[in-house]
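Starting off with a structure, shown below.
All protein chains but one are shown in place.
So that you can tell them apart, the chains are marked A and B in the order they are listed, and the count of residues begins at 1 in each.
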Amino acid sequence: MAEPILELRGLSRRFGALRAVDKVTLAFERGRVHAVIGPNGAGKSTLLNLLSGELRADGGSVHFRGEDVTRAPPDRLSRLGIGRSFQTATVLEGLTCEETLRLAAQSCLRSSMRFFRPSDRYPEVNARAERALGECRMTARRSARAKDLSYGEQRQLEIGMVLATSPQLLLLDEPLAGLGHDEALAVVDLLRAIAVEHTLVLVEHDMDAVFSLAAAVTVLVNGKVLETGTPAQIRASPAVREAYLGEEEP
Amino acid sequence: MTLSLVALQLLNGVEQGLLLFLVASGLTLVFGVLGVLNFAHGSFYMLGAYLAFWLAERTGSLLFAVLLGVPLMLLFGFLVERLAVARLYQRDHLSQVLLTYGLVLLFNELSRLLFGNDVHPVATPALLSGSFKLGEVQSWPAYRLFTSLSCLVIALLLRYVILGTRFGMRLRAGASNAEMLEVLGVDVRKLFARVFSAGVALAALAGMLAAPLTTVYPGMGESVLVISFVVVVIGGIGSVRGAFFGALLVGIADTFGKVLVPSVSSAVVYAVMAAVLIWRPRGLFGAPAEAR
Partner (left out) sequence: MTARQRVQALLCAGALALLAVAAVGDRFWLQLFGKAMITCIFAISLDLLVGYAGLVSLAHAAFFGLSAYALAGLTNRLQLVNPLLTLPLALAAAALAALCIGWLSLRAAGVYFIMVTLAFTQMLFYLFSEAPWFGGSDGLYLSQKPLLSILGRPLLDLGNRTAAYLFIFAALVLSYFFLSRLLRAPFGRVLAGIRGNEQRTRALGFSTARYKLTAFVIAGAVAGLAGYLDAALYGFVNPAELGWRQSGLLLMTVLLGGRGTLYGPILGAFLLTFLEHYGARLTDHSSALIGAVVILVVLFLPRGVAGLVERGGRG
């Protein structure tokens, strides 16, 4: 078994009486696409927010490449190499695609507390932004304002922003949610291409996409891990069928 | 400091805090329910004081002035909400700050136009002109006791309205989640107008009650506005309970500051606020921060 890049040990988070994430222990292996699925309210988003530092855990720990990062804030996690995308495409209003990606690419500078040289005159920033622009397939739309993009394009840009930070691990929060059929296909195709060189944790509703992309699938129900396995194992699991897939499968 | 002096300062502090609560509760409610940061709130305090002065001169009684003045200010608040504030609900904080700042300038000039730049005294009602002895030297004016009790009654009334009535239920629903109101089928426009004019009336009433104590002068609303902000920050925005305890804390800190450290007394309440900010950035009764 390959070495895990990210490990969760008994990770928990409560909201009042609700145990949104309840003692989750999981390992994400380097170089794979690992999907986390589950019915609405299963705690997928909370889990992702715990991993990206947006929320603070009440119990348990998170280890990234062996280092305990349970209490690290989002900006530090990003600098360590955990990039995340957001479910509601959070494009930065007022910026063009190119500017957005250049901002994300600035994370390669040791610090952005630089006050004089314009950001488009840093060769390494430009190179990274350009590469991310290509990777998220938005080169043709470089000068478009982010808020004028279609929904699908916003998702692509969102993924491009994560890529521009050169992450070792990408946490993707429902990258297909709310997309039309063709747009979803384009994003799945994009994710497949990214998966060649990156480790992905994919929280997603779209079952077809999950089973076509993921090497491992974890099913979360009521904040607990119900089962983890290959797509074939998960498809065959009676427990999963009962808890979750029953209504979705024909 | 003798015991009786401490007692006197404590009483003064509580009285000042209770008056402050009337102003701050309106401010915090208007922000909590309407989502509008109202810089003109202090002006309503000032207008209330001027109205009390003017009506008391005409009617010869502060009581009549208050009885006439509060409904007038309710109406005035309603008009201001409909004509100006209602246009701010979808706007950002900067627009809110500036529009209500514009109102402050207008109201200040209005009062100067009508009453000039002079300081106007307002007579304490004859019935309440006595005072209670505290120890050997100190005494506490009966009017201050009356003010404190009135404010306390209003605070209890407010508590009843918020916790015990349908209106209060809608108000709380609106403060926590404005969309809930639509779901409940509440006429949001009407609710907002009512809350705003109630806030105006509370601030004006505080001004009327304070008029005999502080005299009436142009710009008197601004220091009250700033102190009310301090109260709201300490108590937590949107929390009436927070405003109550915040106001008492600020009132007491201010009066003791004036006695203990007179040279920097004006900084004392801000130091309290800074301490609260370091300790609990969302105020004593504010919701704790979810995200980091």
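The rule we apply is simple: a contact is a pair of C-beta atoms (placed from the backbone, for glycine too) under 8 Å apart; a residue touches a chain by one contact, two chains touch by 3 or more.
These numbers come from a predicted model, not from an experiment.
*Asks:* Tell me which of B:55, B:73, B:104 or B:122 is the one touching the absent chain.
*Replies:* B:104
*Asks:* Given the contact definition stated above, which residue among A:102, A:137, A:155 or A:198 touches the chain not shown here?
*Replies:* Here the residue in touch with the unshown chain is A:102.
*Asks:* Can you say which of B:56, B:237 or B:252 touches the chain missing from this structure?
*Replies:* Counting the whole complex, the residue in contact with the absent chain is B:237.
*Asks:* Can you list where chain A touches the absent chain?
*Replies:* Touching the missing chain: residues 52, 54, 73-76, 78-79, 83-84, 86, 90-95, 99, 102-104, 106-107, 109, 112-120, 122, 125, 146, 161, 165.
*Asks:* Quickly run down the residues of chain B that touch the omitted chain.
*Replies:* 31, 37, 39, 84, 87, 91, 93-95, 97-99, 101-106, 108-110, 112-113, 222-223, 226, 229-230, 232-233, 237, 263-264, 266-267, 270, 273-274, 277-278, 281-283, 289, 291
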